[in-house]
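Take a look at this one; I'll ask things after.
Coming up: chain A.
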Amino acid sequence: MTQVFVQLDQIFVIVKYWLLGFVPAGWQPLVSAIVSVVTVVIAFPALFALVTWFERKGLGRMQNRYGPNRAGPAGLFQPIADAIKSLTKEDIVPLAADHVVHFLAPVLLVTAAFLAYAVIPVGRNMIVVNLNAGVLFFFAVGSVVELSVFMAGWSSRSKYSLLGAMRAIAQMISYEVPLVLASVVVIMQAGSLSTVAIVERQAGYTGIWPHWFVFTPWGFVGFALFMIAATAESNRSPFDLPEGESEIIAGYYIEYSGFKFALFFLGEYLGMMATSGMAITLFLGGWAAPFPFLAWIPSYVWFFLKLLALIFGFIWIRGTLPRLRMDQLMNFAWEFILPMALFNMLVAGVWHFMPPGIPRWLVCIAMVATPCILLSMRLKRKKKLQLRTYQFAE
Partner candidate 1 sequence: MTASFLILALLTVAGTAAAMGLRNAVHCVLALTLGFAGIAALYLQLGAQFVGLAQIMVYVGAVAILAVFAIMMTHKPGQAEASVFSSHWIAGGVVAAAVFAVLAWAIASSEAVFQLLPPQPDVTVQKIGDALMHRFVLPLEIMGLLLTAALIGAVVIAMDRKEETK
Partner candidate 2 sequence: MNWIVKNLWLIPALPMFAAGIGALLKQRSRVPAACLAIGSMVLSFLLSLVAFAHVLGNRANGIESFNFGWFQFGNEWLKLGWMLDPLTAVMLLMVSFVGLLIFVYSVGYMHDDENFTRFFCFLALFAGAMLGVVIANSLLLLFMCWEIVGLTSYLLIGFWYAKPEAAAAAKKAFIVTRIGDLGFLLGMVWLYAQSHTLLFYDAGAGALESASLTHLAARTTVLGLSLASAIGILIFCGAAGKSGQVPLHVWLPDAMEGPTPVSALIHAATMVAAGVFLIARIYPLMAATVSLTPTVALQVVTWVGAITAVFAALIAVGQYDIKRILAYSTVSQLGYMMMGLGVGGVAVGMFHLITHAFFKALLFLGAGSVIHGCSGEQDIRRMGGLRKYMPITFLVYAVGMLALCGFPLFFSGFWSKDAILHAARDWNISQAPFYMGAFGALLTAFYMTRQVYYVFAGNSRLAASSHDDPQLAAHFEDPAHHVAAHPHESPAIMTVPLMILAAFAMLLGLIGTPAWPWFQSFLDRQQPILSFAAFSAPGIIPVMLSSSTIVILGLILGWYFYGRKPIATAESPDPLGKLQPQIFSILGHAFYVDAFYGATLIRLNTIWSRVCDWFDRFVWNGAVQTISYLFLGVAWIDSSFDTYVVNPSFDGGCASVSRGGRILSLFQGGRIQSYLRMIGLALVALVIFLLWGAKR
């Protein structure tokens, strides 16, 4: 019986090796790499299509409308229709635009987004390449996104897009630091940068309670900070100033149309999903089942369930919260999230060196709670607003 479940769990791996059986030995590494990449490149866009529909439906429900409901059952084919539309649309490039860069920007974005999936374990033994600096790789690739955003904004020679790009870069740089710092705590505990190792570190249960990092004080705070920073990284509401429709029409990809626009869209959602996947890997035990008695369900199922849950969280937030102002955004990043992340590292150290037991919990919770309260009080103070100037956008 369990044999079946194991088979079910490893089915993709088995299939892959069965395919590899057909190719000569010399080519196997290359082919296996190609196979994995292709899988990723097919699976996640499909998920992207699903997610767009999901988001529009969810938002519709939250805003008390139907959302897509024409194409297919409950508008389920809406994404396909959109894809066809954007493929068949005319691809307009502004005359003054810098054609090469204008073309390269979305490509680079999507490439980077896809690269990020290389180190995310979507299931037991299901990872494209298990680098022993995987997390670092993830962030390194993530930092490329900023460049592509800049290219998009700068190359299309439009004030709006330049403004959007500058906003986006400023915001991304500001939030990349806490993103990394928040994941550093996990690395401290797991003692490795390899995502697989991190996931294995979180395996096992006490009773029915999984050993996920999110269930520790520092882990919880880290998770919260990570998710906030991730929201900002992927330019989603409430941090969607760079593409705030009401302010600068669509931000850095205002001058894009047709397929390139779709690529940007794709890239953005891929980025969001990738960060969610990284969050799952770091804090939510990766592909592990939440309860031991549910372990028979295949690992990848768990992974994607968690992924969808997080994405639903994103959607929910987007549907709920209003957009921040630029200075609020920056203050939030530098005055709350960053110090909290640093404190959190301290707490993780304390947790590591204290003997297990109730006191450890109490001490760490206290150490997390006090700075949080103090900083939030500090943030709540009324600030006098002055004229905002963007020197770099003149």
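These made the cut because all candidates are chains of the complex that A comes from, given by their letters.
General remarks:
Convention: contacts are C-beta pairs under 8 Å (C-beta built on N, C-alpha and C of every residue); 3 or more make two chains touch, one makes a residue touch a chain; residues count from 1.
Worth saying up front: this structure is predicted, and the values here are computed from it rather than measured.
One candidate among 1 or 2 touches chain A in this complex; it is 1, while the rest do not. Chain A contributes residues 98, 101, 131-133, 136-137, 139-141, 143-144, 146-147, 150-151, 154, 166, 169, 173, 176, 191-194, 391-394 to its touches with candidate 1 in the complex.
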